[in-house]
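For this view, one protein chain was removed and the others were kept in their places.
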Amino acid sequence: MRPVLEVSVQETDFDIRVLQQSLLCDESRVGGVATFTGYVRAHSEQRGVASLYLEHYPGMTERSILAILEESAGRWPVLSARVVHRVGELAPGEQIVWVGVSSAHRDAAFAACEFIMDYLKTRAPFWKKERSGQGEHWVDARDSDAERADRWQGQQ
Amino acid sequence: MRPVLEVSVQETDFDIRVLQQSLLCDESRVGGVATFTGYVRAHSEQRGVASLYLEHYPGMTERSILAILEESAGRWPVLSARVVHRVGELAPGEQIVWVGVSSAHRDAAFAACEFIMDYLKTRAPFWKKERSGQGEHWVDARDSDAERADRWQGQQ
Amino acid sequence: MLRVLFFGRLREELGCDQLELSMADAGADLDSLQANLCSARGERWRAALGAANIIRALNQQMVAENAALNDGDEVAFFPPVTGG
Partner (left out) sequence: MLRVLFFGRLREELGCDQLELSMADAGADLDSLQANLCSARGERWRAALGAANIIRALNQQMVAENAALNDGDEVAFFPPVTGG
C-alpha cells in the first residue's frame, strides 16, 4: 500500500490531536507515531522576541515539502507522513510547524520524522523575520542545520 | 532551572494534546517538542490480535521510568519530559504509551525522546500478553530492542 | 522476612504471584535465594526459575550481579520486559 503523504501551509493554528489522528489508518497497522512540533521562542540570541513573521514561496513550498515526504517514504517503511507549516505573523509560544510520521515500528517513525525536519530546515523555502523592541531583522540560517541535513546523505 | 519530569502508569486512555501542553513552560523557552505514541497493532507475527494485556510491577515501574527520564535530562538540555504508559486490557488501535520531551532545540528533543523509548523497552517492568483466536501467549522480548538500547551506551 | 515477587510468563509458569520467606529459608544472597527456590519446590520451579534469561530486581532495581539480602528486602524475578 502506498504511504499517505500530506502537506499544509497555512496562517491558522492547528490541533495536534486531530493531525495525529489523521495518520492512523483504520486497519490498526500503525505501531507508532513520532511527531515534532516547533514553537516560537520568546528569546533568540539574547534578544527578546515580540513576534515572528514567516514568509514563504507559495507553490514551491508545498512541492518541496512533498518531495521531502516522498524521499522519507522511499527510505523507511512509512505508513503516513504529514507536515503542517504556518506562515505570517506569529507570537511567542505559538506553534510554527508540525511533522508526524506513522509506521508499523518505532525506529522508522523516529528516523523519518527527524529526517523530514532536517530537510525542511534546509530545503523548504521559508524565511523568518524577528520583531523585537530593537526593531526587526531576518533570521540567519544556521550552519548546524546544514550539517544535520548533510548527515543523512551517506545513509540509506 | 531543573527539568520537569513526570511519569504516569494508568489503565485509562490519555489525551495527547493535553499531555503535550503540559510540557510547555509559560515563559516560552520551548523551541520544540518531540513525541512518540505507541499503539496496539491488529496483527503481530502473522497472528491476528484480539486484545493485548499489559502487566507491570507497581512501584518499580514508576521508579524505573523516572530514572530513565533523569538520565535523559543528564544527557541533553531537556526542559520537560513525560511518560504515560497504560496497563491492563487494550484493544487493537488503542494508545499504549506516550513519550514527550520539550527543549529549546530540536536535536535534544529528538534524541531524548528516542533514548527514553529505547530504555523504556528494555528497563521498565512491563509484560505484554496477546490474546487472539488461537488462544493467548506472552510476547517475547526482541533482540533488536536490546541492541537499540545498547547503542546509547558509548555515547554521551 | 523477605518478600519475593514473580511477574509475567514466569508468574504463570510458577502459579505464584508472591511469597513471604524467613531470612533463614531465603538464604544470604540472590544466588542462594534463587537456588533454594529451584531446589525446594519441585521440577516446575527448577525449570521456570532456572531459565537463563530470568531477570532479578532487588528493592525495585534490576541487578545484574549477585547481591546480599537483608531483612525487609523485596526481591522480584521476571522474564525480559516487553513494554513500550
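For reference, chains read A, B and C in written order, and residue numbers begin at 1 within each chain.
One rule holds for everything that comes next: a contact is a pair of C-beta atoms (placed from the backbone, for glycine too) under 8 Å apart; a residue touches a chain by one contact, two chains touch by 3 or more.
The shown structure was predicted, so the numbers you read here are calculated from the model rather than taken from an experiment.
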{"item": "Shown chains touched by the chain that is not drawn here", "value": "A"}
{"item": "Of A:Ile16, A:Val49, A:Val97 or A:Cys113, the one touching the omitted chain in the full complex", "value": "A:Val97"}
{"item": "From A:Ser8, A:Ser22 or A:Thr122, residue that would touch the chain that is not displayed", "value": "A:Thr122"}
{"item": "Contact set of subunit A toward the excluded chain (per top definition)", "value": "38, 54-57, 59-60, 63-64, 85, 96-97, 117, 120-129, 138-141, 145"}
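Assume only the chains that are shown with their structure count from here on.
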{"item": "Averaged-CA centre spacing for the pair subunit B and subunit A, given as whole angstrom", "value": "22"}
{"item": "Inter-centroid spacing, subunit C versus subunit A (mean Cα positions, whole Å)", "value": "48"}
{"item": "Junction residues of subunit A, two or more chains touched", "value": "106"}
{"item": "Multi-partner residues of subunit C (at least 2 other chains)", "value": "84"}
